[in-house]
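Quick one: the structure is below, questions incoming.
The complex appears here minus one protein chain, its other protein chains still in place.
Letters A and B mark the chains in the order given here, with residues in each chain numbered from 1 onward.
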Amino acid sequence: MARKITYQQAINEALDQEMARDPSVIVMGEDNAGGEGSPGEMDAWGGVLGVTKGLYHKHPGRVLDTPISESGFIGAAIGAACNGLRPVAELMFVDFMGVCFDQIFNQAAKFKYMFGGKAETPVVIRTMYGAGFRAAAQHSQCLYSLFTHIPGLKVAIPSNPYDAKGLLIQSIRDNDPVIFMEHKVLYTMEGDVPEESYSVPFGEAAVVREGDDVTIVALGRMVSFAQDAAQALQKNGIHCEIIDPRTTSPLDEDTILESVEKTGRLVVVDESNPRCSMASDIAGLVAQKAFGALKAPIEQVTAPHVPPPFSDALEDLYIPNAAKIESAVSKIREYG
Amino acid sequence: MVKSGGITVGVIANPASGRDIRRLTAKASVFSMSEKANMVQRLLGPLGTFAVDRVLMMPDATGIAAAVLRAVQANEAQGRTVWPRVEFVTQELVGGAVDSQTAARLMQDAGAKLIVVLGGDGTHRVVAAAVPDMPLATLSTGTNNVFPDWREATVTGIATALYVTGSVGADIALQRNKRLCVQLGERTETALVDVCVTRLTHVGARAIWEPDTIAELYVAFAEPDAIGLSSIAAMFQLIARDEPRGAYLRCAPNGRQVLAAIAPGVLERIVVDHFENMVPGVTYPVRTKRGSIALDGEREIEFHHGQVPQISLMLNGPPTLNVTATLAAAVNSGVMVDPVVRSVVR
Partner (left out) sequence: MSDTLNRERLLRAYRTMRTIREFEERVHTEFATGDIPGFVHLYAGEEASATGVCMHLRGDDYIASTHRGHGHCIAKGVDPVGMMAEIWGKSTGSCKGKGGSMHIADLSKGMLGANGIVGGGGPLICGTALAAKMKNDKTVGVCFFGDGASNQGTILEAMNLATVWSLPAIFVAENNGYAETTSSSWSVACDNIADRASAFGMPGVIVDGFDFFAVHEAAGEAVRRAREGGGPTLIEVKVSRYYGHFEGDQQTYRAAGEVQKLRDEKDCLLQFRRRVTADGDITDAELGTIDAEVLALIDDSVVRAKADPKPGPDDLLTDVYVSY
């Protein structure tokens, strides 16, 4: 039975159901149990924005607070995954990957290949990304392309509550390390989510909207902006097809290529900085594999090549929006 | 806490360590909480073996109590030695010296025959002030102390047990100490070793390490091999712990110089222009007009123009356990050969 819940509730529910189903699933992160050693209430926070709140009392002993030692506890989650647990570790803001990246990309990502296929590392690293909170340069970045670059990691980027729940359940059941990217602005987004447990498979893009004129590939929070743009463009008779890859590793190339074969035009919308981004990666893919179908140059709508600024006046300019997507679409429509 | 807990010993391990700025200004040793917890464990073995029934401890928030509890469980699990029953007195912790004082009073009420104090001069001073007639076994935690014994806890544990179980009497096991009393208006404070009047107007970081800040010094005893301010007096005259006199001296630029080890690693030139013996019971008014007063090396009291602190030497300081004399007496009386001890029933 589906009912409306938020993206944040959907994540909490996925964790709750998986913890109930599988005793090897544990949750850890800064303030995830929320108040370890403090005189007041336990479960006071449930992570900085309350995503894990409530799990502490429901699953005694399996929701752990950690000291602020990301290298230590993210690495420990990886080690525990090697030894039979399925840890879901929370890296509060993805920007903090800077202090623990070795454990992720030199350790977790490499084990299976480097050890000749003999290792399995079923760890999930949940992390919050994205601009919009006026949280400035060290709390607003959009770093999924860095993880996508590393062989051995899987990367999920849910754009709505339904996918958030299904992709997280899939991530926990997956036997490889998964980076699960949660956009902080989406936490309050509501959507239909089934009560029962289900999973969304990796490497299967969602065709969010069908159309014949232009393909828009959008990620995470950008999907809803693409929908707004498509809605507006529809009025001018432009029919956009919107594709949400949902996971960037693995990436569902076929769905993207098939759509471009049909429309001949591509706009990629990515909240991250433009160089070495998912936008440039997908543009490259299409240029290489669907060159013959292209009727116009590919457009990329991204943040500019600067760190996220603090001031609302600047941050609003920084984040891609529906208007920018519309003008990108219009531009390549005019191109013959 | 019941009185009928059998033969009971209190243990107070000062949790407030590390505040001694001499770690920074001098080369004072660092004494960790884990080491204090280890010392308590080294006490428990001999206490249990020599038939002490119960140990009362102060709870603390810094981990000594927790470490001891873990050790008690581990000891029971391994079943190698008999430890006394370890109980914690029930008190609300407020932080600071008051906690040690509350614990000491509760231990006294619960029938403790002696309290083992692990700490520096300051901890011994506050415990002695709270339970003035309670025998104390003193253990120094750190190199920076004069009053407590600098001794292995295991041995102190043996002597403690011999005294509290009655194998060695109080006349031999205990010695009386002197104390210095500071009166400022309504406020009365005690020091066990020395009272230093400094020119520093604020209590600040408490310790004293710069010689030109010292104005006046009062000592209950003076041993030249001691560390700290009392050693200044000892350079002029030795005063034993059991002699009925103390010393008063004043610093001024035109006096006689001595070199004294006023803190670990700090050997300083001190210029003294007046030295006299203190007579017990006589009140000595402080001459300095304004400054702060250090009790056993730590500035505790600020005083201002118009206030005249009064210092006096008293002979009724705390009774302390003389470990050497106790063990010697036990040996001489033959109880150390084929001793009656408790051992684990396997």
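Definition applied: a residue touches a chain if its C-beta (ideal position, glycine included) is under 8 Å from a C-beta of that chain, and two chains touch if they have at least 3 such contacts.
Keep in mind that this is a model prediction, so the values were computed, not measured.
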**Q.** Of A:Gly79, A:Pro194, A:Pro250 or A:Pro274, the residue in touch with the unshown chain
**A.** A:Pro274
**Q.** Contact residue for the chain not shown (choose from A:Glu13, A:Asp31, A:Asp213 or A:Glu326)
**A.** A:Asp31
Q. In the whole complex, what residues of chain A lie against the chain that is missing from view?
A. 30-31, 34-42, 44-45, 48, 65, 67-72, 95-96, 98-99, 133-139, 274-275, 304-307, 309-314, 317-318
Q) For chain B, which residues reach the chain that was dropped from this view? A) 15, 17-21, 23-25, 30, 32-34, 61-64, 201-206, 210, 212-213, 290, 302, 304-305
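Criterion: only the chains that are shown with their structure count from here on.
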Q | Centre-to-centre distance between chain B and chain A (centres being mean Cα positions), rounded to whole Å | A | 61
